[in-house]
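What you see is the complex with one protein chain gone and the rest in place.
Order as written gives the chain letters A and B; numbering starts at 1 within each chain.
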Amino acid sequence: MELGPITRALLRNKLGVILIALQIAFTMTVIVNAVYIINDRAANMARPSGLDEANTFHISSIGYGNSFNESVVVDEDLNMIRQLPGVIDATVTNAIPVSGSGSSSGYGLEPGRRDTLVPAAIYRVDEHVLEAMDLDLVAGVPFTAQQIVRRTPTEERQVTETILSQAMAESLYPDDWRQALNQNIYGPDGSALRVVGIVDRLQAPWPTFTYVENSMLTPEITLDNSTTYLVRTEPGYRDELMVEVEERLATAPHQRILRNNQSLEYTRTESYRIDSLMTTILKVVIGTLMFITAMGIVGLAVFSINRRRKQIGTRRALGATRFSILRYFMTENLIISAAGVTLGAIMTVGFNMFLVQTFNMPRIDWFYAPIGMLALLLLGQLAVIGPARSAAAITPALATRSV
Amino acid sequence: MFMYYVRLAALSYRRNPILSSLMVLAVAVGVGAYMVVFTLNYVLGGDPIPHKSDQLYHIQFDYGDPDVADFEPPPQLAYRDAITMLEQSSDFRRAATSKFVAILEPPGNDLRPFFVNGRGSSADFFAMFDVPFQYGNGWDRAADDGQRQVVVLSQELNERLFGGADSVGETINMDGHVFTVIGVLDYWEPTPKFYDVNNGPIDTGEEAYIPWSLIAGQQLRRSGNTNCWAAPENSSFEAFLNAECAWVQFWVELPDSQSFDRYQTMVDNYVAEQRDFGRMQFPVEKRLYDVNEWMVYNEVQPDETRILSALAAMLLAVCLLNTVGLLLSKFLGKSGEIGVRQALGAGKGSLFIQHTIEAGFIGALGGVLGLGVAAIGLEGIKILLGPEAPTQWITINVTVIATTILLAIASTIIAGLYPIWRACNINPAIHLKTQ
Partner (left out) sequence: MLKMTGINKVFRTDTVQTHALRDFSLHVEEGEFVTITGPSGCGKTTFLNLAGLLETYTSGQYLLDGEDVSSLSDAQRARLRNQKIGFIFQSFNLMPDLNLFDNVDVPLRYRGVSAKIRKERIEQALAAVGLANRQRHLPSQLSGGQQQRVAIARALVGEPRFLLADEPTGNLDSNTAEGVMELLEQINQQGTTIIMVTHDPSLAARSQRNVHILDGQIKSDDRNSKARAA
């Protein structure tokens, strides 16, 4: 290799080196941080809600007029839905996981100790919830039909049981979440709930919620004329059942409107729309930048080769093989790129620190920078192959030409 | 002479089309991407009501939960405070406002009942926020006090219900209550929705507006973010209204510094009084925020666009570094021509102008192409934002067009400074000899 002479020659032509090295450094900074943001978002999006998302949909019914009796309608609707072929089960719920809207509260181990409350999403559901949401009970028992409380929003709550997500149980009993079973936990108003069961996983409705894995189920149906049904189907039945359920609910003789008939997959898409938008934009940015940088490398390489055609001919005359010439320009690019990625590594970490501080994003994993460095070295080599090959094709006879 | 140099620039482009196109492309991509982000930020970080944004103030009270260490005071008011502020601010334009939802039963039998998102607001709301009316007007404070069942429709809802005709005087039925239409809005979709930032700053506006007092009167169902830091005494609606639950936006218009000072004193006194009752124990930095301060305080500008701004700036930097290199190649590649021009009497000044115009020419082409890049980018973002988000605000306006072209020309010339300098200082002798 000719690292020494190549480097010394490059140092006589600092501007070209600086231009390419800076481009590579900026490109690396953007690409590595963009990939990291994409991965961060993808990891968020990949967190399972705990439900059988592919085979679940939900639909809301809002009654109006004096003749609407929600308590009767709910039973009628749920009976109808549960008997449809292809339906595994259905429940009524006040909130849909991943949807972005719901309600939360705090619960703790001692009454009146509001400082110890652990935040959790509250799902008000009936006894079919475990089947309908496809939750695995890892301790305790399901709700029974007798435990379901029906009340209007202004009636006092009488619920006394709850089922926790395992993460919620772990928040309350960090040493052994199983201890939560059969314990009483207390809400902000001091009311007690007895933990009758624990399910393996159930996300809160808000993807950005700090305590996104903390959820509680309570056996109650709120009679405020607005009801949301969550339906789980056999694989392959979802889409036709969405149509059928809406039709049947619409033809039932009740004064109501039906809204938000959505598959849970659609709900998830909507909830994470900004994340996937961001991901797409970043992918476009990465592609564009790699293209522009590669073009820049090609452009400057072609220029510097054209400027040195006679030198190349002379080198060929002095005994350089085509491969030596190819290797010369590949090595030259490698040296410039190495300077670029070294600066790039510093800038990458710096920009990441900015992201961490300004946007509370997690720190970049250690392996991102080295992988980014390798990727850009490779990009540089690939970009310079073309110009280097054309340099290698220069005839040695050029050395004796007088122009 | 200018046109001569432009022609030279065009000729130079044609002589070296690949290198020149590469430069135009780099400038276009860099500037185009920057303008996409600029447009997003221009709207989301811009002033939604420039002529009076410094006169409209939202109140932030010293709410807090003694048991929660890092409790952030919610950016809304509790009902009881909103009521008191309405009373105590009656010298000024002021509005308490919050959202509601209702089932609307359209007049006649042609349309099925449907769900509407509405807003309850005090009478001054329309005047304070310069809400444009197509027909009729808003209501007056007497209607607030009297809980009159009047409604102002959005342009879209009026279109849906009455085919866009002047519907003032018609009635509509929401949740079983009859409301008289007294006004219809013109198109009004401020982005960000600055008057209610805590229910999503990029959100479609409400379809129906009614006196806010009707919400507390429980005529219609309240909606929107609600944040409680003490449990209501019981489940009744009265207990909820009295509880430490924030769900009301409250705006006041203070036209001059005198009224601002007066109002500030009033608010401070109120907080001091409430503190004696054991409420509002957690001092906030500031209690009156004007529109722009409020948007910054509530972080209306999404993290995403701020991150993208930084990335777009770096993308632009790469594209310009690229342009520096390519311009350098191009200018030094025609050293011979420059040498001949110098020999024929071209001074450094005229070489400078010639090459500046050549750089500007490439920048201008890049700018025009960059507009296309920006348009495609924004269109893509609209598609990706999906059907449920309002996207009318994502448009290329005159500001964006002008900024794009100017940015492209200016940045290309700046990128060209060093190459131009080199071109002007080429030694004619060397290059004439080797010709």
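In this text, contacts are C-beta pairs under 8 Å (C-beta built on N, C-alpha and C of every residue); 3 or more make two chains touch, one makes a residue touch a chain.
What you are looking at is a predicted structure, and each value in this text was computed from that prediction instead of being measured.
Undergrad: For the chain that's been dropped from view, list the shown partners it touches.
TA: A
Undergrad: Using the touch definition up top, pick the residue from A:R178, A:R322 or A:R389 that touches the left-out chain.
TA: Looking across A:R178, A:R322 or A:R389, the contact with the absent chain belongs to A:R322.
Undergrad: Looking at A:Q311, A:T342 or A:Q381, which residue reaches the missing chain?
TA: Answer from the full complex: A:Q311 touches the omitted chain.
Undergrad: In the whole complex, what residues of subunit A lie against the chain that is missing from view?
TA: Per the touch rule, subunit A residues meeting the hidden chain are 2, 4-5, 8-10, 12-13, 310-311, 314-324, 395-397, 399-402.
Note that in this section only the chains that are shown with their structure count from here on.
Undergrad: From the mean C-alpha coordinate of subunit A to that of subunit B, what's the distance rounded to whole Å?
TA: The separation of the two C-alpha centroids amounts to 26 Å.
Undergrad: Considering the complex alone, what residue numbers of subunit B touch subunit A?
TA: 19, 22, 25-26, 29-30, 33, 65, 67-69, 103, 105, 112-115, 175-176, 221, 230-231, 234-237, 302-304, 306-308, 310-312, 314-315, 317-319, 321-322, 324-326, 328-329, 332-333, 377, 380-381, 384-386, 388-389, 418, 434
Undergrad: Using the touch definition from the top, list the residues of subunit A that touch subunit B in their complex.
TA: 15-16, 19-20, 22-23, 26-27, 29-30, 33-34, 37, 62, 64-66, 114-115, 117, 153-157, 187-189, 224, 255, 257, 259, 269-270, 273-274, 276-278, 280-282, 284-285, 288-289, 292-293, 295-296, 299-300, 302-303, 306-307, 351, 354-355, 358-359, 403
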